[in-house]
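A single protein chain has been omitted from the complex, and every remaining protein chain is retained in its original position.
Now for chain A:
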Amino acid sequence: MPDLSITIAGIEMKNPLTVGSGTYGHHGRFSQFFPVETMGALVPKTIRPHQWPGNPPQRVLEVPAGLHSSVGIPSIPWDQFETEDAPRLKALNLPVIQSVIGRTEDEYAEVVRRCTDLDAFAGLELNLSCPNLKQGGLDFGYDPDAAYRLVSRAREQTDLPLIAKLAPDYSSLVPVAQAIEAAGADAVALVNAPRAMCIDADTLKPMIGNGVGALSGPAIKPMAVYMVWTLYRAISLPIFGMGGVATYRDVIEFMAAGASAVAFGTVSYVDPMALPRALRELEAWMAQNGIDDVEQLVGAAHDADFERPQSRRVA
């Protein structure tokens, strides 16, 4: 039996498969199709410290091989998260990495501290890259100084592994990632869905309620793989890779580019069984190809003589 387990940012996962925050929803109804414990770790939807209804309709639209969306991170009241969601998540038999967002540095620090106090999570993901929020999110991930300050503040609030989630929109991806590493993050997650827009040729108006939205699904996969590949060479932190993953071959591709764990997102809306099927097929593929440890795949696409920057922090 091949060994599928990995350790990333100090979090032990029995296999490298997880879900992109937000695509599993607040409730994870798609796990009615298979046990949630099948995956190596669960990343629930981003939570913010204050209730928020999210963006106006229309929120989703099909585009070629993908989804154009602008949901805007609707959030339940914190009390409800604390009394209902957190205990339910804590009771699951797998590591839960809670994604968090704020509008200001203070709000990020606040939500990190509150989540740490809940004693329910194996790690925290800082969403630095939501394309659908007017305030917060994206701007922090765009500017290396702001990202450094924000991650440093969050670092002071928690001993939990901190994962910074980035979008591919930036020309400054590498400097931002380096700043995040210097500020003490334990891993990066990428890509968040890049900003996108669709305009109706009849009305000449944007087709979704918020105007600007995001693009996800297989349409973005080659770009996402490139971003993972780029950061693998630029920083030493382990990477959660995602963006258009649909099959076990996509998992291999992301791992070869440098991801240690791989998240399924939009595909689960279309095919809720995509993740468990990919897991089975990955295992069979490894057995067939004589690969006994999944960690051997990480970074395999880089030149044999390429040396990754030495890891500063845990695994």
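Miscellaneous remarks
The rule we apply is simple: a contact is a pair of C-beta atoms (placed from the backbone, for glycine too) under 8 Å apart; a residue touches a chain by one contact, two chains touch by 3 or more; residues count from 1.
The rule we apply is simple: contacts and distances are computed from a predicted model.
Among the names given as "Cysteine desulfurase IscS", "Flagellar basal-body rod protein FlgC", "Putative enzyme of phosphonate metabolism" or "Dihydroorotate dehydrogenase electron transfer subunit", UniProt records the absent chain under the name "Dihydroorotate dehydrogenase electron transfer subunit". Of the listed positions A:G184, A:P206 or A:P272, the one in contact with the omitted chain in the full complex is A:P272.
Note that of A:M39, A:L67, A:I252 or A:L279, the residue touching the chain absent from this view is A:L67. Chain A meets the missing chain through residues 23-30, 32-33, 53-54, 56-67, 69, 71, 74, 217-218, 266, 268-273.
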